[in-house]
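Here the complex is missing a single protein chain, while all its other protein chains stay put.
Every chain is named by a letter (A, B and C) in the order it is written, and numbering of its residues begins at 1.
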Amino acid sequence: MNTAIQRREEVRKSELAWYERMLEIREFETQVNALFASGAIRGTTHLCNGQEAVDLAIASTLNNDDVVAATYRSHGIGLAMGLTSESVLAEIMGKATGCAGGVGGSMHLCNKSLGLLPTSAIIGGGMPIAAGAALAFQIRKEKRVALAMFGDGSTNIGSFHESMNLAAIWKLPVIYICDNNVYGEYSRINITTPIEDLHMRAESYAMPHEKVDGMDIYKVKESLANAIDRARSGGGPTFIEAKTYRFSGHSRADQALYRPEGELEKWQSRDPILVTENHLIKAGKLDSSKVAEMKAKAVKDMETTIEKVQKDPDPQINAMFKNIWAVK
Amino acid sequence: MNTAIQRREEVRKSELAWYERMLEIREFETQVNALFASGAIRGTTHLCNGQEAVDLAIASTLNNDDVVAATYRSHGIGLAMGLTSESVLAEIMGKATGCAGGVGGSMHLCNKSLGLLPTSAIIGGGMPIAAGAALAFQIRKEKRVALAMFGDGSTNIGSFHESMNLAAIWKLPVIYICDNNVYGEYSRINITTPIEDLHMRAESYAMPHEKVDGMDIYKVKESLANAIDRARSGGGPTFIEAKTYRFSGHSRADQALYRPEGELEKWQSRDPILVTENHLIKAGKLDSSKVAEMKAKAVKDMETTIEKVQKDPDPQINAMFKNIWAVK
Amino acid sequence: MADMRVRQAIVQALKDEMTNDPSVILFGEDIAAAEGPFKTSEGLLEQFGPDRVRDTPISEMAFTGAAVGAAMMGMKPVIEIMFMEFLGVALDQLVTEAAKMHYLSNGEYSVPMVVRASNASGLGFGSQHSQTLENWVNATPGLKVVTLSDAQSAYSLLRAAIAEPNPVMFLEPRILYAERGSVDTNLKMEIGKARLLQNGDQVTVVAMGNMVNVARNAIKETGISADLIDLATLVPWDRDTVLNSVSKTKRLVVVEESPFSGGWGNEIVAYVSTQLFGKLLAPAIRISTPDVPVPFSGALESRFAPTSSEVSRQIKELVEKNQAPKPWWIVEGVSK
Partner (left out) sequence: MADMRVRQAIVQALKDEMTNDPSVILFGEDIAAAEGPFKTSEGLLEQFGPDRVRDTPISEMAFTGAAVGAAMMGMKPVIEIMFMEFLGVALDQLVTEAAKMHYLSNGEYSVPMVVRASNASGLGFGSQHSQTLENWVNATPGLKVVTLSDAQSAYSLLRAAIAEPNPVMFLEPRILYAERGSVDTNLKMEIGKARLLQNGDQVTVVAMGNMVNVARNAIKETGISADLIDLATLVPWDRDTVLNSVSKTKRLVVVEESPFSGGWGNEIVAYVSTQLFGKLLAPAIRISTPDVPVPFSGALESRFAPTSSEVSRQIKELVEKNQAPKPWWIVEGVSK
């Protein structure tokens, strides 16, 4: 079993691992942000702070052989599904050791053994691809499901509409989950979209739909589990809208100065990490000293990761020419 | 006043003219079909038999300076809006005298003085264009409206979704009217679309919507008039679904053998021409001898038209090179 | 050897691949119950059932993307884009997703899909249903581009395309669907290999699609001794076959149904001109369409794509004078 799958198994088996992974992701994003700021990383990046509950819910509820079509906002889902911090950071830094060998970058993570399809940097890119993966499962009568993740702003792209309709009419085992983090780039969702509850759009396709508190992993998992059951048992697709919030700017340069005053703080009081922490403490699975210990470990681990990855080799020039054409 | 505008004025002023124009359209389509069958016309064509009430409702309810973005199923709306049979038939036959000089063909009718934008042969092509025309009106504070026509099957294209959303969020003076004629090419709408009442899709955009009996011009006009009022007074877009039926096959080669038994006949009993006829007879504006006379005239007129157009000249070879680049 | 129409050769290729390989599936608009707008899937729904042969909604982006996803999961989808223009609402999935998946997954995923699309002029379908549009898919590393020119290549190349582990754009000049030809179902053709259809020594004529047939007639009319090459694959095109031929004949004419400005033939002319610099007897030339949208009227459309008389005039002039002839619209002075 490779490390990635092992890491996947962890979050599929233990609630505490959810919490641990969320801490890992949060620290990862914090450090990535710092590395960008310092100029150590080039290009762009899209942090997932505030959205970790959805990522963990997906990774811990899907089976290993299910597949996920995610977006450029990919670090959280990649780590949640089991990619190591090393392989993600290496990819973001363009190292040969990155999960895509360094040719992808922050927006393009991938791992076949985890079912993580190459994440797409095009809005709407993954939605029909997930439908197609589900079609393969349906035709071969496999009990696998495909899941597409995307943001609130992405519900205005044509591909969303077409994909939802296709999935519905073919009753495909696919789950569409919208991370409604309130913003698409610098635009608040209400600037671009005349309705607030995006899950209602599923009505256009007679598709079951649900709104869920995206800050609470338990709630997201419950909703997902129902959708997965429905999909596996031939009941077709589901649309889930997870209400979350983007704690960071859209991408690295963005300070998010356009936020209404107090909005961020309101949502931060429901930080998914905090919500999980409270759950676990209540359930007697965590206490404050353990919390401190785990947080310290996350910081420590990330330090080690950065140190290691910084020494990793760049790809050799011939890497550019590889994997363009598949061979039989 | 050019003939086209005069013809437009007729249907804007007299109910009897609606009936007359419908007869003209029906006879036109019948003869076009025959000309295709005989090989006198090349390419393809899409007849509007059964959908004349919607065409006439649009032409008679909109103002002359409003604009219409229609589709390849264009003959009916073109004639209804005021194009002469000669100019439409000439276009379909590729004659220099056609409304687009013969370079367009059956799918591409146009007349600026009537506000008939070049009809589009691409599904979803006209929907955003209508929104854009409406945007121009809105910005210039003109009380004009734009209208986009399209079929049931076209509500599954991405452009539909995006255009509706854009129109709604910008509150554009545009009317989206779906001729639900039950089929998209050879596929009954239920094969491709999981809901029956397509107008419900407007809910995704918080856009006012309505279903209307598309065989009854009076009902379509009423619905349109409301939508137009709303648009002109700054109330934004409306989506109207007109329930109609395609009496012919999709395009010239199609015999429509895939129809469930009795379906055509059921709809034919509500032929829009019959419905209008009954209205007018009931209102005392028409009687059976007048009906016979008008029908005979339609046949006669079309004969004359065909004779004339067949003698019209082909475009000269340099026509191919004209109107590619606009000049200031 | 069987005599069949191009459209039947396509059906046969699909049928044979579907029989051999249960992962081959078909979808597109009206390709199942109605057996295809151009009857290129006749009998396939009946034989292979509704799971493998599907009608789609009018949603090119969704079903092209669905093909990408299904291919990544090991299926071999063959989808139909009824008219090439409709890729204008779905190009993203082919060029920006499918073509780059193998690369972006570090070689872990591949996308063995075929996008069939009818293209080109000649049937009176007007400006929005008659273009060739190879440019949309050309110059896309990771995506192969193939065009049929007769029943045999329809059959053999489509089978090769389906067997390919990479995404393939498979272009079908609509005007050829009804054409007949003999088909050897045992004949294999390779993607990336041009077909040398005819041998000669005065000029090399390279064409694709229906222009192969136009060129063949034109050559016959001239009586000139020519190599006739059906390029067949535009990406990756067969540089060796073309270079070898032109090295022999020392003259190159590319006949293409795409605009004078920007058409794919530039690639061939440029490459050959560079590589065989100083070795040619005459300038390498292209015979193309004029820079106009495809006109509807038969009086105009009949002269839009290169005709055999135009091609023979230009070939003759080139071989006789070793100078580049002018296209008909300049000769006739009608383009201004």
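Observations on the model:
Definition applied: a contact is a pair of C-beta atoms (placed from the backbone, for glycine too) under 8 Å apart; a residue touches a chain by one contact, two chains touch by 3 or more.
Every value quoted in this text rests on a predicted model; they were computed, and no experiment measured them.
For the chain excluded from display, the touched partners among the shown chains of the whole complex are A, B, C. The chain that is not drawn here is touched, among residues C:Thr185, C:Asn244 or C:Ser273, by C:Ser273. Here one chain is not drawn; of A:Thr30, A:Asn64, A:Thr192 or A:Gln268, the residue touching it is A:Thr192. Of the listed residues C:Ala2, C:Ala139 or C:Val331, the one in contact with the hidden chain in the full complex is C:Ala139. Within the entire complex, the positions of chain B that touch the omitted partner chain are 67, 69, 99-101, 103-104, 108, 110-112, 117-118, 120, 122, 124-125, 127-139, 146, 158-159, 162-163, 165-166, 169-170, 322-328.
Seen from chain A, the chain kept out of the figure touches residues 42-44, 94-95, 98, 102-108, 120-125, 153-154, 156-159, 184-187, 191-193, 258, 314-315, 317-321, 324. Touching the omitted chain from chain C are residues 61, 85, 88-89, 91-93, 95-96, 99-100, 103-104, 127-128, 135-136, 138-142, 235-237, 258-259, 261-267, 269-271, 273-275, 277-278, 280, 282-286, 291-293, 323-324.
Keep in mind that, in the parts below, only the chains that are shown with their structure count from here on.
Look at the CA centroids: the one farthest from the centroid of chain B belongs to A. Distance between chain A and chain B, defined via averaged C-alpha coordinates, is recorded as 46 Å. As a whole-number value, the distance joining the C-alpha centres of chain A and chain C reads 40 Å.
Taking each chain's centre as the mean of its C-alpha atoms, chain B lies 36 Å from chain C. Under the contact definition stated at the top, the residues of chain A that touch 2 or more other chains are 158-159, 162, 165, 169.
Touching two or more other chains at once are residues 56-57, 59, 61-62, 89 of chain C.
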